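Working notes, beginning with the structure itself.
Every protein chain of the complex appears in place save one, which is left out.
Now for chain A:
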Amino acid sequence: MKPRLLKPRLTDGALHLVLAVWAVLVTLPLAWAVLSSLKTDAEIFASPWSLPASPQWDNWARAWQEANIGKYLLNTLIVVGGALALVMLLGALTAYCLARYDFPGNRLVYYLLVAGMLFPVFLALVPLFFVVDQLGLLGTYHGLILVYAAYALPFTVFFLHAFFRSLPAATAEAAFIDGCSHTGVFFRVMLPMARPGMVSVGIFNFLGLWNQYLLPLVLNPDPDRYVLAQGLAALAVSQGYRSDFSGLFAGLIIAILPVLLAYLLFQRQIRSGLTAGAVR
């Protein structure tokens, strides 16, 4: 037995080597993009490796203003913020009603909602475009907010349904006896108790909505209202001609930074929030 107990120390070195290789592979493209965002175009063309002679913070300012990254970021915050608030409110209400109340059609509504997770968005794409068009919502903030919220609803309900089921019934009953209304019980008793679940699904939804590309591409044709993902993709095409590579790299980094900072601050919650979504 002796040799086996000694061996780990030796192989741990090899394990670290393997693990470090992937860590480098993951960070390298990002580090390179950060570096490039601080170089001049001439330096970028000269060598992908060289360090900038002096950091060109001007690239960032140019991306923010001339390339409209600032505007795209604001658009994204409006749409994602609005949709997130809407889907969390409606999702929690729906999940709560379905989990805690008996009424005819309860199961039917639940399965109808959950089935939404099985369908690829591509299937709905064509009719969705015409629905949104006919309602006059094409290229508007509120149109995107409504569509985002509608497509985030199935998972939100699915996740929170299980959560509300697991909450003890006694607390709600006590509140009813004390004369609390149905609405009051939901907002003042059950919703606060469901906070851990709300945080998990909130993180999950935020990233999902923040990353949307297909829906805005089809439903949001007005360049003034582009979200970040759209704006960056459009820039990548047009900047190629104007060859402002440093500006595009800077725009890319600005787009990554908010989420990266949030991750570094709340990395544990974000990781568990996202993986909790997968194992359900």
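Just so it is clear, a contact is a pair of C-beta atoms (placed from the backbone, for glycine too) under 8 Å apart; a residue touches a chain by one contact, two chains touch by 3 or more; residues count from 1.
Going forward, contacts and distances are computed from a predicted model.
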| item | value |
| --- | --- |
| Hidden chain of the complex, named as in its UniProt record, picked from "STAS domain-containing protein", "Hydrogenase assembly protein HupF", "N-acetylglucosamine transport system permease protein" or "Sarcosine oxidase delta subunit" | "N-acetylglucosamine transport system permease protein" |
| Omitted-chain contact residue, chosen from A:L38, A:A63 or A:A229 | A:A229 |
| Contacts of chain A with the absent chain, listed as residue ranges | 1, 4-5, 7-9, 11-12, 15-16, 18-19, 22-23, 25-30, 32-33, 36, 44-45, 47-49, 90-91, 93-94, 96-97, 101, 103, 109, 112-113, 116, 118-120, 122-132, 135, 146-147, 149-151, 153-154, 176, 181-183, 186, 207, 210-214, 217-218, 228-230, 232-233, 235-236, 245, 248-249, 252, 255-256, 259-260, 263-264, 267, 270-271, 274-275, 278-279 |
